[in-house]
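Only a single protein chain was left out; the remaining protein chains are all shown in position.
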Amino acid sequence: MEQYSSKVMEHFAQPHNVGEIENADGVGTVGNPVCGDVMRLYIKVDNNTITDAKFKTFGCGAAIATSSMVTDLVKGKTIDEALQISNAAVAEALGGLPKVKMHCSVLAEEALKSALDDYYKKKGIPSPVKMPAESGHEHEME
Amino acid sequence: MEQYSSKVMEHFAQPHNVGEIENADGVGTVGNPVCGDVMRLYIKVDNNTITDAKFKTFGCGAAIATSSMVTDLVKGKTIDEALQISNAAVAEALGGLPKVKMHCSVLAEEALKSALDDYYKKKGIPSPVKMPAESGHEHEME
Amino acid sequence: MLIMRKVYLDHAATTPAHPKVVEAMLPYFTGKFGNPSNLHDPGREAKNAVEDARAKTAALINARPEEIFFTSSGTESNNFAIKGLAQANSQKGNHIIVSQVEHFSVLHPVKTLEKAGFKVTSISPDKEGFIDPAEVAKAITKETVLVSIMHSNNEIGTLQPIEEIGKITREKGVLFHTDAVASVGWVPVDVAALGVDALSLSAHQFYGPKGAAALFVRKGVRIKPQIEGGVQEDGRRGGTENVPALVGLGKAAEIAAVDLPARMKQISSLRDKLLTGMGERIPDMIVNGHPTRRLPNNVNVSFLYVEGESMLLFLNMDGIYVSSGSACTSRSLKSSHVLSCIGTDAAAANGTLLMTLGTGTSGEDIDYVLEKLPPIVQRLREMSPLYEDVVKKRKTS
Partner (left out) sequence: MLIMRKVYLDHAATTPAHPKVVEAMLPYFTGKFGNPSNLHDPGREAKNAVEDARAKTAALINARPEEIFFTSSGTESNNFAIKGLAQANSQKGNHIIVSQVEHFSVLHPVKTLEKAGFKVTSISPDKEGFIDPAEVAKAITKETVLVSIMHSNNEIGTLQPIEEIGKITREKGVLFHTDAVASVGWVPVDVAALGVDALSLSAHQFYGPKGAAALFVRKGVRIKPQIEGGVQEDGRRGGTENVPALVGLGKAAEIAAVDLPARMKQISSLRDKLLTGMGERIPDMIVNGHPTRRLPNNVNVSFLYVEGESMLLFLNMDGIYVSSGSACTSRSLKSSHVLSCIGTDAAAANGTLLMTLGTGTSGEDIDYVLEKLPPIVQRLREMSPLYEDVVKKRKTS
């Protein structure tokens, strides 16, 4: 396995935006403890703009770092802008991820989309959110 | 392969009785250059007693040492006594031989018997000599 | 300047070579560098060194020197045993019995043989990782050619009833191999008492060097060479001998033979201190493996609601080096097959730490771990959605 970048280690050691948002406008939980990663993302939306984002994550270094990064990235963005955030963008912002950990960035994108989906649902608006296709692990040989 | 005993190395480094006997009473040549060993043994017989023995050998350390030892052993012996000298006796006198080199002692016994056979032939007496059964190499796996 | 304490608790992964082992090896790199196959003095010198190492390795497990075949790793020894014994004795039958908790270096060769037509019975362990000898007995058929059950499990530390299984296999005339890679040097291993026909060991697991290992094969048992074309190891395993490493293995065996009782006593008492200390300080902890029939240096615990790799990485920042059964720390991204076979819940398995002590582990080291670990677990729990759910549920109930 490749090593984590220093940016990943930074976000893992001192993750930003850890926590819950009471009465969040959107909450998304994705992943599966069996696979080793569960992410929960909370967003606060004000006037179509994401004013706050927090997360809780059960997972590896990359899972925590991508959670930290994706919450950083969405803050201040409009809903439409947030919907454009891809897993590749999250990984890139972290200076790259080891190949076998790319699924963590996919999970971060999913968590965000799931929180946005929840936001639409809560608002009673039909959700335009499309969940990313690839979401499983890349299983390498033992 | 096991190591040579110090006795073998002694007889190899300074072999006894190297050479030819002019007008020998018996000469025996055994072995095959293809297999790596040829021994030629000369004996001088006086009054049924072996008064001198010499050898020439093409072969490995053990072949030279057993030639040296067998010529030592036969000197002073009667023909009948000489006929009793076995390959095991030669090997034992040398403090043992590596297992894969036991065939050299067999060759030494053969060389002696062949020289004795030649002695009988030259004398015109029917030869009582029986050549030893096993005479090939023990071929181990590569 | 503050020097951070370094606490290496991953001796099941590998051990440092003992200083005396390195000292014994050193002359064989440059001065005494001969090839044991050669007849001249440098060759003889190397040959004698290898044979001396063979005698010492044999002595540690009560074998005869000519029953020791050197290899390059525990993995190679296991491959050699499984494929070599099955192939050389296939006239007897084509059925193999293994346990589910074997190392992959046993399981994968077995899978290869299965593809080649062998039938395989895989015995499942109980909750503590224990294999029932009666199940092995039941599984043996007329076609059974080989049983392979590990001496101890490298993850959960459970010691298997090898002696009992050995009695059964001898009675039924079936070959019996045991992977003792995790055991040798940590608990007594005696091939005569165990009644095994083949046994794997690996030097780097008990203060010998990497690159040196052995397969014991009882005299008279046929085995097909897997690395062919050399006269080395009595024609059973070709390749120029790794003379310095084998000398190191011999030395490590010699040291282990002497040190073993003290080693076991000291390490198991520190192991108990660690286990008790963690249990007192950290709630929701599960101890995996057997409570008593286990390797003296093995601690395998699951911390619920947190994931292993992140614990491992935080411990690493504090200079504490451990392993994890987590899916994320394995290259296969699957959590430990051993934990799953003993029925550990998959989420819990992902929160597993494997801590294996060594001869250099001190009481202060354990104190340091007991100081650093609990806040890491707590911090990660506070970051965990699984923990959030449990806390909320506990509040409401």
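Note that the chains are named A, B and C in the order they appear, and that numbering of residues resets to 1 at the start of each chain.
Definition applied: contacts are C-beta pairs under 8 Å (C-beta built on N, C-alpha and C of every residue); 3 or more make two chains touch, one makes a residue touch a chain.
Not measured: the values here are computed from a predicted model.
Residue in contact with the omitted chain (choice from C:10, C:197 or C:388): C:10. Within the complete assembly, C:30 is the residue of C:30, C:91, C:292 or C:397 that touches the hidden chain.
When the missing chain is restored to the complex, the residue among C:19, C:117, C:220 or C:291 that touches it is C:19. Summary of contacts with the chain left out: across C:140, C:201, C:312 or C:342, the touching residue is C:312. Although one chain is not displayed, chain B still touches it through residues 1, 12-13, 15, 18, 20, 29, 33-40, 56-64, 100, 137-142. Panel shows chain C; residues 8, 10, 13-17, 19, 21-22, 25-26, 29-31, 33-35, 37-43, 72-76, 78-79, 103-109, 112, 202, 204, 209-212, 226-231, 238-245, 309, 312-313, 315-316, 321-324, 329-332 of it touch the chain omitted from the view.
The rule we apply is simple: only the chains that are shown with their structure count from here on.
The count of contacting C-beta pairs peaks for the chain pair A-C.
Separating the centre of chain A from that of chain B, both taken as means of CA atoms, is a distance of 89 Å. The multi-chain contact residues of chain B, meaning those touching 2 or more other chains, do not exist; every residue touches at most one other chain. Counting partner chains per residue, chain C has no residue touching two or more of them.
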